[in-house]
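Only a single protein chain was left out; the remaining protein chains are all shown in position.
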Amino acid sequence: MGNLKVQLGELTLSNPVMTASGTFGYGEEYADFVDINTLGGIVVKGTTLHAREGNAYPRMAETAKGMLNAVGLQNKGVDGFINEIYPRIKNFKTNILVNVSGSTVEEYIETAEKINELDAIPGIELNISCPNVKEGGMAFGTSCPSAIAVANAVRRVYKKHLMVKLSPNVTDITEIAKGVEGAGADSVSLINTLLGMAIDVNSRKPVLSTITGGLSGPCIKPVALRMVWQVAQAVNVPVVGMGGIASTEDAIEFLLAGASAIQIGTANFIDPTITIKVINGIREYLEINQMDDVKQLTGALITR
Amino acid sequence: MGNLKVQLGELTLSNPVMTASGTFGYGEEYADFVDINTLGGIVVKGTTLHAREGNAYPRMAETAKGMLNAVGLQNKGVDGFINEIYPRIKNFKTNILVNVSGSTVEEYIETAEKINELDAIPGIELNISCPNVKEGGMAFGTSCPSAIAVANAVRRVYKKHLMVKLSPNVTDITEIAKGVEGAGADSVSLINTLLGMAIDVNSRKPVLSTITGGLSGPCIKPVALRMVWQVAQAVNVPVVGMGGIASTEDAIEFLLAGASAIQIGTANFIDPTITIKVINGIREYLEINQMDDVKQLTGALITR
Amino acid sequence: MKHITDFTVVTNQRETDEFVVLTLQHPGELPSMVPGQFAEVRVDGAENAFLRRPLSIHDVDYSNNTIKLLIQEVGEGTRVLAKLKSGDQLNLVYPLGTGYTLPKSNRVLLVGGGCGVAPLLFLGRHFVENGIRPKFLIGGRTAATLIRLDAYEQLGDVYVTTEDGSAGHKGFVIHHPIMKTETPEFDHIYTCGPDAMMKVLAKYAGSRGITCQVSLENHMACGFGACLCCVTPTVDGHKCTCVDGPVFDSKYLKWEI
Partner (left out) sequence: MKHITDFTVVTNQRETDEFVVLTLQHPGELPSMVPGQFAEVRVDGAENAFLRRPLSIHDVDYSNNTIKLLIQEVGEGTRVLAKLKSGDQLNLVYPLGTGYTLPKSNRVLLVGGGCGVAPLLFLGRHFVENGIRPKFLIGGRTAATLIRLDAYEQLGDVYVTTEDGSAGHKGFVIHHPIMKTETPEFDHIYTCGPDAMMKVLAKYAGSRGITCQVSLENHMACGFGACLCCVTPTVDGHKCTCVDGPVFDSKYLKWEI
């Protein structure tokens, strides 16, 4: 049987399938559907220094094979996470990464410092790409100097695995990927949502309370795959690919494009058991193709 | 009955519905399905100084509610257009715009100069956003200085309506929109295709001969709509919106977001009569909402 | 515990132009459900209904392991579901959310409008099983929009209003005579329907010391607390309609009424 284990720097994943921040709650929400411990890792909801109420309702719009969200980082703040949530989830036997966001570099630093103390959290995913907050968020991830500044600052205080999550809303994503690699990122993950919008023609109002929101789901897969392919060629650190993955084939496309692991987001809403199906699907693909290690797939795209 | 006539600078459109370059051939291909003269305008296939064979097959991949294309500006060159095609289409009683592309500024200039001489062509759409050619194309449209340079150069030699077509593959599309407005564009059209990719997991090869290609269709609509909304707020020239329009509602969303006219692309492949349906649909919408002029819809989004 | 299960359509009963009732067979023993809970239904074969669609548990028959969904056709998703045929499979994530809670007294009024009548049948049955005879007040635009009245009548008294007066009392539910008495015949209102209707009822209840449990129909992406898309403002801040609701005590909500 093929080996599914992958390494992201020092981080060992039992398989390359992780869940995307903001779509899998804290894992518990899915515990009735999947055995969380069989996942390669889960990235929990975006966490900020202070508790946030998020944006006003409506926060969601369905689009062609996708959805827009404008949740806006609703969370209990890092202390709320540490005191209320962490005790409940720390015994999961999978990699729990915390997705960290902030409005200022200082907030990122302080949040990362606190999470650095949590034994059961082997890494953070630095979210410099959230399109749904007024301050910070995506702004950090769409300019190379500011992306480097945040990554640098957090790197200094955060000692475990530092994954940096890139924004697709940029002209050249490889430039930013190289920048944060230089700043000490142990891996990069991409893509966060594309900035989009929907209008209700009856009311003539935006569907979302925030007018624009983040687009996710199968509709964005071609863009995500292209960016993962570009970034994988540009950096030496492992790449974690996501964006519209909803089947084994999708996941394998990302691996072939150069991802060492993948995250599944929106597809969990439609099939809460999709992660397990993809893990099994990758195993079968290896068997059918007589490969003995999933790592053989990473970057194995044949471009002649 | 509501007025559907709109102005793009000096250009009068009998209604706001145009067709997008590369998806409507030279109009003739659709003559069995729709009366071309009832359209607001048609933008013909991307035209370059010299004839081009385009990219190798395969040039197309179907994606979730969309498609990738890598046609690569196959065309007979501007002289071929003038000698072979123009005589056949010049009597259409609609606005025929030529989509002009090039690998160098000089090529753009020379092509535009030649088209300037054609009486039945009231304008060009300057394509600085084609993702499917090795040189030029999108590269011009993703950097502000080069976008301005091409627009400026063409503006000097081209005397009729100059529409500049923007690339969505940028961090800040408003910056480029403002740049080409400053360079003398009479209108801006957006969006061209998003750069994407698809992989065949069985062969482990890219589906497209060019590896990456341009994503179009309903999947990109949320991104397109957001960009039209942003650009409409940033510039004073009329905005022509496109990207995934496949129904009357879609078209009205773009008008509300600030577009003065819209273009329909990929949807023509699925329903070759869609343009007529949308024209009639807009007329009905005006009636139902007791509006007497389609111009009232442009930018009428209620954001409180 | 939440489940993800393929049910088999037993019957698809068309009630009106707009409404159908699907009876769904569960493969084994049904888990227990609370009235007001809902299912997230996967819409197969729809071109545009990408996300699951939330639908209330309309009725439950534990004896033969069937449940019913009452579906109002409003868009592509519900239209595709309304076309299902006996023998078709339907994938449900269920039971989801926090349902209605049992009352302190026996004097209950269940008020439904539109597809909001859906959870009230299961709720009414639950009351009857707990020795409470419910009263139903059902509002519609016209007589033709009132559905399954006979099913409700088997459980308790049914009062009706229609906007055009074509059945029952003319007007909105709040205009019905039983709402007008100085001393209402009920201590608890349970309602599901348009927000406007529920807000009027909440106000009515608030000013009379009556409790009012409302069921919200916010847009949902996941249905089980994972996405935080479905929030409603409450006295404790944003709460998920799908987990903390859909049923809330109206006083808990930050409603402008």
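Think of it as A, B and C in the order they're written, each chain with its own count starting at 1.
What we mean here is this: a contact is a pair of C-beta atoms (placed from the backbone, for glycine too) under 8 Å apart; a residue touches a chain by one contact, two chains touch by 3 or more.
Note that the structure is a prediction, hence the values are computed from the model and not measured.
**Student:** Taking the complete complex into account, which shown chains does the hidden chain touch?
**Tutor:** Per the touch rule above, the missing chain touches B, C.
**Student:** Just name the one of B:T23, B:T48 or B:S143 that touches the chain not displayed here.
**Tutor:** If we include the chain that is not displayed, B:T23 is the one touching it.
**Student:** Quick one: say which of B:N3, B:T38 or B:Q74 touches the chain that got left out.
**Tutor:** Answering carefully, the residue with contact to the hidden chain is B:Q74.
**Student:** In the complete complex, which positions of subunit B touch the hidden chain?
**Tutor:** These residues touch the chain not displayed: 22-25, 29-30, 32-33, 45, 53-54, 56-67, 69, 71, 74, 217-218, 266, 268-273.
**Student:** Across the whole complex, list the residues on subunit C that are touched by the chain not included here.
**Tutor:** Contacting residues on subunit C, toward the hidden partner: 44-47, 80.
The rule we apply is simple: only the chains that are shown with their structure count from here on.
**Student:** Just list the two chains that share the greatest number of C-beta contact pairs.
**Tutor:** Of all chain pairs, the one joined by the most C-beta contacts is A-B.
**Student:** Determine the chain that sits nearest the middle of the structure, using the mean of its CA atoms as its centre.
**Tutor:** Minimum centroid-to-centroid distance belongs to A.
**Student:** Once you find the CA centre of subunit A and the CA centre of subunit B, what distance in Å lies between them?
**Tutor:** Chain centres of subunit A and subunit B, defined by C-alpha means, are spaced 34 Å apart.
**Student:** Using mean CA coordinates as chain centres, what's the subunit B-subunit C distance in Å?
**Tutor:** Each chain's C-alpha centroid was found; their separation is 47 Å.
**Student:** Please work out the Cα centroid separation of subunit A and subunit C, and write it as a whole number of Å.
**Tutor:** 36
**Student:** Can you list the residues of subunit C that touch 2 or more other chains?
**Tutor:** none
**Student:** Two-or-more-chain contact residues of subunit A, please, as numbers and ranges.
**Tutor:** Touching at least two other chains: 61, 63-66, 217-218.
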